[in-house]
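The complex is shown incomplete by one protein chain, all other protein chains being positioned as in the whole.
Chain naming follows the written order as A, B and C, and within any one chain the residues start at number 1.
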Amino acid sequence: MDRLSRHAASSSDPSSLQPANGVPPMSSLMKAFVMQGIDRVEFVDKPIPTPGPNDAIVKTTRALVCTSDVHTVKGAIGDRSGLTLGHEAVGIVTKLGSEVRGFREGDRVAVNAITPCFQCENCQRGYSSQCGEMLGGWKYANIKDGSFAEYFHVNDAKANLTPIPDSISDDTAVYACDMMSTGFMGAEHANIPLGGTVAIFAQGPVGLMATVGARLLGAGLVIGVDGMEKRLELSRHFGADVVLNFNQVDPVEEIRKLTGGVGVDSAIECLGAQLTFESCIKATRPGATISVAGYFGHGDSVNIPRLEWGVGMSDKVIRTGLCPGGNVRMSRLLRLLETGRVDPSPLTTHSFDFDEVGKALHMMETKEDGMLKPLIRF
Amino acid sequence: MDRLSRHAASSSDPSSLQPANGVPPMSSLMKAFVMQGIDRVEFVDKPIPTPGPNDAIVKTTRALVCTSDVHTVKGAIGDRSGLTLGHEAVGIVTKLGSEVRGFREGDRVAVNAITPCFQCENCQRGYSSQCGEMLGGWKYANIKDGSFAEYFHVNDAKANLTPIPDSISDDTAVYACDMMSTGFMGAEHANIPLGGTVAIFAQGPVGLMATVGARLLGAGLVIGVDGMEKRLELSRHFGADVVLNFNQVDPVEEIRKLTGGVGVDSAIECLGAQLTFESCIKATRPGATISVAGYFGHGDSVNIPRLEWGVGMSDKVIRTGLCPGGNVRMSRLLRLLETGRVDPSPLTTHSFDFDEVGKALHMMETKEDGMLKPLIRF
Amino acid sequence: MDRLSRHAASSSDPSSLQPANGVPPMSSLMKAFVMQGIDRVEFVDKPIPTPGPNDAIVKTTRALVCTSDVHTVKGAIGDRSGLTLGHEAVGIVTKLGSEVRGFREGDRVAVNAITPCFQCENCQRGYSSQCGEMLGGWKYANIKDGSFAEYFHVNDAKANLTPIPDSISDDTAVYACDMMSTGFMGAEHANIPLGGTVAIFAQGPVGLMATVGARLLGAGLVIGVDGMEKRLELSRHFGADVVLNFNQVDPVEEIRKLTGGVGVDSAIECLGAQLTFESCIKATRPGATISVAGYFGHGDSVNIPRLEWGVGMSDKVIRTGLCPGGNVRMSRLLRLLETGRVDPSPLTTHSFDFDEVGKALHMMETKEDGMLKPLIRF
Partner (left out) sequence: MDRLSRHAASSSDPSSLQPANGVPPMSSLMKAFVMQGIDRVEFVDKPIPTPGPNDAIVKTTRALVCTSDVHTVKGAIGDRSGLTLGHEAVGIVTKLGSEVRGFREGDRVAVNAITPCFQCENCQRGYSSQCGEMLGGWKYANIKDGSFAEYFHVNDAKANLTPIPDSISDDTAVYACDMMSTGFMGAEHANIPLGGTVAIFAQGPVGLMATVGARLLGAGLVIGVDGMEKRLELSRHFGADVVLNFNQVDPVEEIRKLTGGVGVDSAIECLGAQLTFESCIKATRPGATISVAGYFGHGDSVNIPRLEWGVGMSDKVIRTGLCPGGNVRMSRLLRLLETGRVDPSPLTTHSFDFDEVGKALHMMETKEDGMLKPLIRF
């Protein structure tokens, strides 16, 4: 993907640069798990990052592996050399830049996968995930080192550090960094009427969190679609009223039956594939919103079925988005954990120590042993 | 298009049925211009329609021929036999159903191309152009007789008759029925920020009205794109700050140059074609809205270019819609004519008497002699 | 209230007129509970209403008494003579007008307290509760006979009859007619961010349903405020995370403490009183929405505290509204009952046979014996 791959070569964000260095003293080195080329990962020693005036350094305590880490290593956003992986992590603030107010070293914090500056043109326009440029809010393991390291760097710390309330464990809080924010965004963008109907296509971690989000936002009928029974069980656990196994039934046809022939008010795409996308168009009624939460990794185009789209006149809306970041978003997500609205911990099917992160990444690729999310302990 | 063609066979709207008849008295016959099959049109005598309790009958004074009349005759919505064509018309109320309040016989009225019931499920949901079913608000020359006749029938007259103020001529008011409503919708759906940038792809009658709409809604930079110089001149006349002839330049590239490399805030598709659609995706910045006002008549799918769509994560929104109907919409459009915000009359490149409507329709197909809109006088 | 009282004298809606009659046959008479003047109610015999072409007649099975019935009898909307009271009811369709499609006699249906035409100017504008004129969607026991009768009349039946699914009892469905629709509207208008904070002032039946609504719509912290312990217990039952008894604490101060000193994202006013209204302004942060679900029955003005309103520059929004009607709204509410999102039955503190409705109305005024809602059985 040429458009995105240039990020690696030319970041204009100085905060992402690591200190120019001769050989740093041993005490300032840390272990980091990096991509060294397409399909090549390894542990290396890197200098512990130092903060610019608006930045912070966080000592990692927990992280999650994401399918997009797998994509990255496979070359989805181009080649990388020496780039630390990982973008879902919590930890302890160890250093603060001179201009950062409102936090203290020692604070336990969560940092969203997306770390916008909130001041550039796209941020002011209200599209902070597109900070600087398209998808530019996604900096970790893309245009700067990620969080699979003993320490990680946080740009624009004033807006991107979120204190974790005492009642929430690191193991739980780390789900706010991407899974909850992305999945819930899928539901928020879907324009579900209170009491309306919604279908969520794919019930992986993001799809399951979209299912939770649809319930949290007042959907009256939530339909989860996937092909794996285990995920459909979780879908029911997380709030689906009806689940459909696409290996057993035609989900579009079933959705029409469940909705008196008219289709759902809203559909959420959580896989990033042509088949699920076009099913969203087909399974929805006129005026519906199709909300895309998946990452479309392949092909030149994504195709809209013309007739079910009402030849461009059906009042259907197709929205897209990328994990909303910033500490206001994060505080709201943590509040939902605090008041017991959701418990994402069933997503943690496996856990590993940091030195096993390579194994976790490999299993994430194969999805063996029913893996949903592997939790990494530091 | 099978989905739509069944309308002809089974309308559940009894008001659209013509009176069962033996031979009606001569005085109750009228001349109508009908489609008798794909590519076959002719004048026939039909009974003057009679109103049900909620309906009205209007004596036609002016009508416009629309490109979609051409599509219909070519079979775009399936075969039809004996269906009167035409959906843009104004006239005089001659009969009112027993339940219709607030109007009088003799009122000069405009009737939108789309005549929703406003009471069904889709109407209550706010999608009145999808009345009853997808695109179901479009009744004239689709599921009931149209307005290329000496008289035409208006369902749900309480909501669909709009008195024309004295200061507005029939020749002008008739543009509110479709061209202004559809074109302006294109701009309204485009989410243009006050002072923002917008590109309108195709500058036929709908595109030109979208250009007017973009100006009316506060766009700071309006870019009109077409391939015909005459239309680009009109584009400038109707408010484009810059026009781009796609035969001379690459409009996507030019739009990027005009916007400091980032693309426009909004794009409006007014042709219904793959090329213009994908250009809208490519010419817009993250977070932009692509508003579709065109009618996509061909192919199985309409394709979104994956990378410029930000792999489904760019915050771009694709909206669609169909000419908003009803007398509140119409009154607002007529007010814009009354207070001089727009004068659509330059769209009338030709005019014809009713008995020449076949010739007008033919020229609309060939677009010969620079035809934009032919006005039909009754 | 002069503005509203004129309704009684001159309704332009012919469907609300009772048949002109000499002495009707005994079999076409029914029992109705009417207001005969301010503070005067009694049972009378009335003709069973007959439907116009767009209307329906429903045989009442269950009704609820509303505090606004008390207000009406006390003269809040002016004097009335012979007006049947009641506006929350379900029943069986017994007659359908000639133009009403999609229903059958014998259907078990719910009818919202507000019965808009959906075709007039305000309805088309999207404000169907203001049908015809301000508050004009409120027809029952205001501009036409209400539902405290053996039969009641439904105008614009196509849009206002809602079939009740088999799994929902009449006792439960009747709560959709006003309490759920109004209370949920309070929450929908409050613009609560997912995970945001909201305070609901007053925990009567509408306030309790607003509490449910806030939970259904994803509030992260819900604060219920009232002065009666029993209502605060129900508030907790229906989803409040924290309840505040204003007889024991200053709710504005407590809300500030609970929100880190800044105030809530949203406040919902459910009483219609100066004190709760101004508390909403004071308890909210900049940019908050104050949603009014209460009926303000007294005084010349309702006063905004100037400083807490940010001298008119705080980005605070004050919204108002009246119980949304129509069968799309009702179907969504019934779906929430069907899929178990809410069970309003704890609101039914008492039940009565129809001939005891006078007693129920009296107790509703005194609120004796902890009455919340009395259910009337026919």
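Definition applied: a contact is a pair of C-beta atoms (placed from the backbone, for glycine too) under 8 Å apart; a residue touches a chain by one contact, two chains touch by 3 or more.
Since the structure is predicted, the reported quantities are computational estimates derived from the model, not experimental observations.
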Just to verify: which one of A:34, A:123 or A:376 makes contact with the chain not shown?
A:123
Touching the absent chain when the full complex is considered, from C:37, C:106, C:165 or C:310:
C:310
To test your reading of the contact rule: which positions on chain A touch the chain that is missing from view?
12, 14, 52-54, 98-99, 101, 117-121, 123-126, 156, 158-159, 326-329
In terms of residues, what is the contact footprint of the unshown chain on chain C?
1, 3, 121-122, 125-127, 129-130, 133-135, 193, 262, 269, 272, 278, 285-287, 292, 294-307, 309-322
Interface with the undisplayed chain - residues on chain B:
184, 188, 193-197, 213, 216-218, 220-221, 241, 331-333, 335-336, 338-339, 341
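The rule is simple: only the chains that are shown with their structure count from here on.
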By the touch definition above, chain A meets two or more other chains at residues 193
